[in-house]
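Only one protein chain is missing from this complex, and each of the others stays in its spot.
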Amino acid sequence: MTALSLTINGRAIGPIEVRDDLSMNDFLREVLGMTGTKFGCGAAQCLSCAVIVDEDGVSSTRPTCIAPAVDFDGLSIRTVEGHAAGGALTPLQVSFIEHFAFQCGYCTPGFLNEGQVLLERLARDPIPRAELERTITEALDGHLCRCSGYVKYHEAVRAVVLADAGRYLT
Amino acid sequence: MIRDWHLPALMAAAVLASALATGFSQPSVSATGQPATSVRSLAAPADFAHIADPKARSAAYFTELGKVLTNPRCTNCHPATDRPRQGDEARLHQPPVFRGVDGFGLETLRCNACHGKANFDPARMPGHEAWHLAPAEMAWEGKTVSQICEQIKDPKRNGNRTLADLVEHIGKDTLVGWAWHPGPGRTPLPGTQEEAGALVEAWAESGAYCP
Partner (left out) sequence: MKWSAAGGIALSLSRFAGAQTPSFLDRETLPGQGVAHPSAGRVDGVAKVTGAKLYASDFRAVDLPGWPSDTHHALLLRAPDATHVYEGLALDGLAADARPQVVVTAEEVARIGVRVPAFYEGDLFCPIGKTPLYLGQPVALLLFATFDAYDRARVFLRDNAHLRFGAETGPVAGGNYGAFRFTRVAGASPEAPDVYSPIQEGWIRPGFFEGSGRPVWEPLPVAEGGDYVKGARFGEQIRAELDKPGAGTLVLDRRFETQSIDPMFLEPETGLAWYEPGAKKLEILLGVQSPFEAAEALAHLLGEAAADFRPARIDAQFCYVGGGFGGRDHTPFPLYMALAALFFPGKPVRLAHDRFQQFQGGIKRHAFKMRSRIGIDRASGLMTAFAADHELDGGGLANYSPSVAVVGATAAIGMYDVPKVDVTTVALHSRGVTAGSMRGYGTLQTMTALEVLVDEAAAALPIDPIELRRRNALKVGGRTMTGNPYSVSVRAPEILDKLDAHAIWRDRAAQKARARPGVLVGTGVACASKDYGTGADCSLGSVSIDAEGRIAIHSDAVEMGNGIGTALANRVAGHLGGRADAVTVAQVDVFDELELIKSGDPYSITQEEQDKAAANPRWVPEISSATSASIGAHVGTHAAAEAARVLFRFGLWPAALAIWGIAAHDPRAKQHAEAYWQGETLVMSGLSPLPLKAIAAKLHAMGGVTGAMAHAFSRWAWAQATFDIGGDEWTADIDALALRRGAGGFERLDRRAVAFPPADYNRIGTSFSSMCGTVVRIEIERATGKLTIAKAYSVLECGQALVPEIVLGQSQGGFAMGVGYALLENLPLYEDGPGNGQWNLGRYVVARASDLPLHDLEVEILPPLSPREPPKGMAEVVMIPVVPALINAICDATGHRFQSLPVTPEMIKGVLA
């Protein structure tokens, strides 16, 4: 057992004693009851369980199903529950809805987190317009969706970028 | 009698190992696939003493070492392309990941996004703090033992390593060493890292002749 402390969606959690072989996914879902983060494969294949990790002002995603919870000690993470601060949806959340990006929605938390990380990366480091489609495909390709055929997810992310091109594109 | 279920080949060793460790009462863990003893061991340098020709003996050390170098545990991350392979059947890595500029993956999906500092066995997830791909010039996938031998001696294609460096890399490097302890669901390399190191050393000291 190890005492685990971390920040989730801006809130300090812990210290909580956890088993060393408890996955981060089970910590979120079984210990904290935060089931917005999904379990899909348990093998880092579908990434529906990915959360955002903020380190040194840079965000990245990490799947939670294949990592021990204790690996997240001291980290600051964001989950699907934390995007809409104060109930106001983010531009990416609105774009997902308006583009009918998802169907069953089970993969949505992973796509939302990955898309958000991409937007934050582009805001730091804009890219030429011509590289946008390829960049989105590379960023989202780890995520599996069985319903949508991916087209509308990509369109939804692209729309957010193009709506604020000055910020995301060179 | 307790019979094993029909595990795919890759599971055989893992089950055998854990069965012994946990004291499961299993007299006949006989999984499908390779017979346990022949692929699980490496010969020692002394086993080649009967080869009179020093060049042939040197080459024989390397041929034995070839069991390690051509094993999917090694070739999966010494891929011929920018995309690693995965599993005992050396399938293309899923999700699709690519070498990136430093061998640690593209910016969008770095190796360490999934591969932690150590194996996480509950998810059969392999890990090491330096998990990454071998450089492209060190690709072994699809090559013969002879080809790998010529390549591994060539400083341009071995990361500018001396023979002594190779002894160290194969015999001591902890990422290489992972391949003997890959966790459940993956067959470990034959023998031990020490045994492999001894073969490299014997090969280097005997003139590093290639098969």
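Going by the order they are written in, the chains are A and B; count residues from 1 in each one.
Here, contacts are C-beta pairs under 8 Å (C-beta built on N, C-alpha and C of every residue); 3 or more make two chains touch, one makes a residue touch a chain.
As the structure is a computational prediction, the values presented were derived from the model and not from experiment.
Q: Out of A:55, A:98 or A:164, which touches the unshown chain?
A: Of these options, the touching residue for the absent chain is A:98.
Q: One chain isn't shown here. Among A:4, A:24, A:140 or A:161, which residue touches it?
A: A:140
Q: So which bits of subunit B touch the chain we can't see?
A: The list for subunit B reads 1-8, 11, 14-15, 18-19, 22-26, 29, 32, 86-87, 89, 91, 94-96, 121-122, 184-185.
Q: Considering the whole complex rather than only what is displayed, give the residues of subunit A touching the chain that is not shown.
A: Touching the chain left out of view, subunit A contributes residues 19, 21-22, 26, 30, 33-43, 45-46, 48, 79-81, 83-84, 87, 89, 93-94, 96-100, 102-109, 112, 133, 137, 140-141, 143-154.
In this section, only the chains that are shown with their structure count from here on.
Q: In the complex formed with subunit A, which residues of subunit B make contact?
A: Checking each residue of subunit B against subunit A gives 94-97, 106-110, 113-114, 116-117, 120-125.
Q: If we count contacts the way the header does, which residues on subunit A are in touch with subunit B in the complex?
A: Contacts found on subunit A: 21, 23, 42-45, 47, 60-63, 65-68, 71, 118, 121, 135, 138-139, 141-144.
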